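Every protein chain except one is present and positioned as in the full complex.
By written order: A and B. Residues from 1 in each chain.
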Amino acid sequence: MRAFLPAYEMETPRDLAAALGRMASEPGVWKPFAGGTDLMVLLEAGKLPHKKFLNIWNLQELRGIEASAEHVTLGALTTYAEVQRHEILAREFPLLCRAAAETGSVATQNRGTLGGNIANASPAADSPPALIVYDAEIEIVSAGGARWVPYDSFHSGYKKMNLRPEELIRRIRVARSAAGWKQYFRKVGTRRAQAISKICFAAAARVEAGRIADVRIALGSVAPTVLRAVRAEQILRGQQPGVAALQAAQNALGAEIAPIDDMRSTARYRRNVARNLLAEFLEVLAG
Amino acid sequence: MKTRVIGKSVPRKEGREKVTGRARYVDDLSFPGMLHGVTVRSPVARGRIRAIHFEGEIPWHEFTVVTAKDIPGKNCIALLIEDQPCLAAEFVNHPEEAIVLLAHHDKYLLEEARRAVRIEIEPLPGVFSIADSLARKEIIWGQDNIFKSFHVEKGDVDGAWAGAGFVVEGTYETGAQEQLYIEPQGMIAQVTEAEGVTVWGSLQCPHYVHKALMILFGLPRERIRVVQTETGGGFGGKEEYPSMIAAHAALLARKSGRPVKIIYDRAEDMAATTKRHPSRTRHRTAVSRDGKLLAMDIDFTVDGGAYETLSPVVLSRGTIHAAGPYACPNVRIRSRAVATNAPPHGAFRGFGAPQSVFALERHLDRVAEAVGIAPEELRQRNFIREGQTLAVGQVVKEKVDMNALMGRAFELSGYHAKRKQFAAANSDSRGAIKRGIGFASFLHGAGFTGSGEEYLASEVAMEAMADGTVHILAGSTEMGQGTNTIFAQIAAEALRLDCEQIKIIQPDTAYVPNSGPTVASRTAMIVGKLVETAGLGLLKLLMDGGFLQPGYTAADFSRACGEYIAEHRVLKSFVKYEHPRDLHWDDQKYSGDAYGAYAWAVYVAEVSVDTRTAEVRVNDFVAVQEVGKVINPVLAAGQIEGGVAQGIGFALYENVVWQEGRMVNAQMTNYVMPTSVDLPAIRVYFEEIPYGRGPAGAKGIGELPLDGTAPAIANAIAHATGVDVRRIPITAESLLEMLEAVHA
Partner (left out) sequence: MPERARKIRVSCVVNGSEASFEAYPLARLLDVLREELKLTGTKEGCGEGECGACSIEMDGALVNSCLVPALQAQGAKIRTIEGVAIGGSLHAVQQAFITHGGAQCGICTPGMILAAVNLLARHPQPDDTQIREGLSGNLCRCTGYMKIFESVVAAVRRAETRA
């Protein structure tokens, strides 16, 4: 435990308005602290430069899952465990449930939150690809108001996001439009549980009369941010899920991702596996 | 021979404490006035220390600061030799080498202080591979970077090539492996005028620590005391390293006048302490047209890191095991342990044999392929039998039937049918999942090599109390493998009592004799035998004195103890190891009777490889071994299961990423061991041919599973994919490239 604990402060605001007020009064000074599964790891390694936190764990305004005809809206503090337990999510959003089930372990799933995962902005996170496929939108609030932004433009670069210091994520909204689509999720990690992703592939497609009418593909760990594979999607739209479409789509995918060599894996591995997972996805569509 | 208690799965002696959280590990202990200690380490692999700066806004006057100058005796951690400094004085030779020690009561401030010490080091060029060390790009140790070398010669290797049907060569490599005991290293030390130096901590060998502290402090034996606390795993990682951390805690305790506790966090433990020696083995094998081994020329090198520590002994075991359980008339083994600028490598379960056995068992599958016969046929044509000689010239005097072990392993695993079935299924190129089944056949010598046990001269004492409770006093440590329980069983068997009446005294050098280190698969076979003998000795005292008659009950025994003690004050039996007179070993020629006994095994691994991702899954694992006598079935099976799990990690998951001698993936997130969903059912089967010199016939088993697991998996992957595996760990990245090459 390498942090100098006396230097760290945390307060518990009584409600969301109070939290936002605190953040607005000293922008950038107070950071929200949810389940701690990312921040505490940094703290223990002595690598948490930020010193003042607002405990938002108990803010009811950030909890709860609601469904309308077109969307499911999740509070930012929805934990991975809660995602897996929700009936509509289990039925219509299997990619998100798979991502939740494959993040960390039972213990981290009880404390890790969707909002925290997004705010941590790691390109290796497992929920973001699923969120991209489900056309997620993020509700950002501050003392000054609230706005919805599409999630796929939320991350501006490696570990960066379009979130001002006085803002926090209140809700995440996913579209129910992919219910009934064929869906595919695969995380390739260092082992089968509690693994950081080497590559994560989430995809859904609507197949009509043997052709890919529409498709959404997103990947993690192959770029500085979560990546929507728009070029591969373009190639596949309207095609039959067969060999010709596959090879063109694989080439497009290989060109639009930017994997790196790091401690866990190599660019070459990630690129080749991305291509292979696309092939597996197409097999699912054809089958 | 029918036994009462031996052979039964008596519950673990300290089980209740462990399942209730009451077992006390070193970090659970706290002493009044205790300070915490931390270590400031070298950031570079090699260099000359220019200056040490104490910076930051730290109240340095509150701190105890120790450097090499504060060492009262010799600045070394004594082991085989005295080349490793306790604290670097002028030169550093590996990343994370300890330079400064700090103590303070506030452990958070202590970390701030650690960050505020800046060590100015003028870097020197380092050596980071076996190849570079042998090439002598820099001389970093001794005259030639070589800690030790061996040369084994049997028969006439040079004359065999001409008449060979086939000659097969190959080079095989294994990487470092971190022991990853779940309890990190830790020590508490106290130094007082009255008692001298006392340390409590997580360790395997109290007397190793004792000796090292004597030399570091320049104090006589009775002024140093080492106590083992409940130890959360060791696997060899706590064989030699605890002497270093004990020395550090003791130096801080001496200077501060207060007890000092040093507990490593996981990152420090992984980066700074010992790992399994990386290895490189070259095989050149002559075989006849019909698959008889004619000659084996083996070249075996291990990377020892920056200081000698135990490298000569690791090399020794790896060398002796390099030619396996086969009868080959002509064998040459040339081996060496070399220095690199990495933290010294050290003991890890298997201790050199996993490295050389991986190479051999992978190589022999390739030899079989060259000959055009099945891998098991090659083994069957060459398995050693009683009366034949191993590579070092030891005549096998045990009843061994490797063919029978193999037959049983194959039957249990469905090997033959699966071999055919998988090959057929794999030939359909559309399937993304390829399946394979492979095996390894091997042996593992128990006890110290050659004259090692004679040199150790281990001792055990047994003392009975007036109420009939019997105490076992031994320096052997419990670290999960079951020492406490099997010693109790052995004593209970010898004394015809129940295990509840036997108490194992906590290993404390003030009270227990030196039973040798808890390593080398020797605790059951060698020390257990001493326990048995001590028990019989205790009985003899009672019976010769007329206090006890044959056919006694437990109540008779207790009464007899009371009466004996009333008359003689103490009822204690003391035993010292006697080396069997028919075991002869020549240290110069490195030949003769290497081990008193061997365990023999055949392991079978079934794998599936997803060719899309090169992920390997072990689907089934069968481990068959002949071990003399199983003292406690649950504990023995637990040893094999755990060892196989570590072997699976060694083969597939555990990859140390090095950058100029530093482990850069020193977190559990990035150094990956198998979880409960990564492992198959591990199916364990024992054969028992009692070994006359083991307690109730038991031989050693602790390290055995590390030898055969990785090569069985590598051979299974080769069967599944056609990939010629030459190194472990088999990472998905490397396997994907090899798969692409096979298909190209």
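By our rule, a residue touches a chain if its C-beta (ideal position, glycine included) is under 8 Å from a C-beta of that chain, and two chains touch if they have at least 3 such contacts.
These numbers come from a predicted model, not from an experiment.
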| request: For the chain that is not shown, enumerate the shown chains it touches in the whole assembly. | output: A, B
| Given the contact definition stated above, which residue among A:Ala17, A:Ala107, A:Ala146 or A:Ala213 touches the chain not shown here? | A:Ala107
| remark: The one residue from B:Pro95, B:Gly126 or B:Pro184 touching the chain left out of view is B:Pro184
| Which of these touches the unseen chain: A:Glu9, A:Glu26, A:Glu66 or A:Asp261? | A:Glu9
| Positions on chain B where the hidden chain makes contact | 9, 11-12, 14-25, 27-28, 57-59, 112, 179-184, 230-235, 265-267, 479-482, 634-635, 637-638, 641-646, 667-669, 673, 675-677, 679, 681-682
| field | Missing-chain contacts mapped onto chain A | value | 1, 3-12, 33, 35-37, 40-41, 43-45, 53, 55, 57, 81, 104-108, 110-111, 192-194
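Assume only the chains that are shown with their structure count from here on.
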| said: I'd like to verify one number: the distance from the centre of chain A to the centre of chain B, where each centre is the average of its C-alpha atoms, in whole angstrom. | reply: 43
| remark: Touching chain A in the complex, chain B uses residues 107-109, 111-112, 115, 265, 267, 432, 611-615, 653, 657, 664-665, 667, 669-670, 672, 674-678, 732-733, 736-737, 740
| note | So, in the complex, the side of chain A touching chain B is made of residues 1-6, 44-46, 188, 190-196, 198, 263-266, 268-269, 272-273, 276-277, 279-280
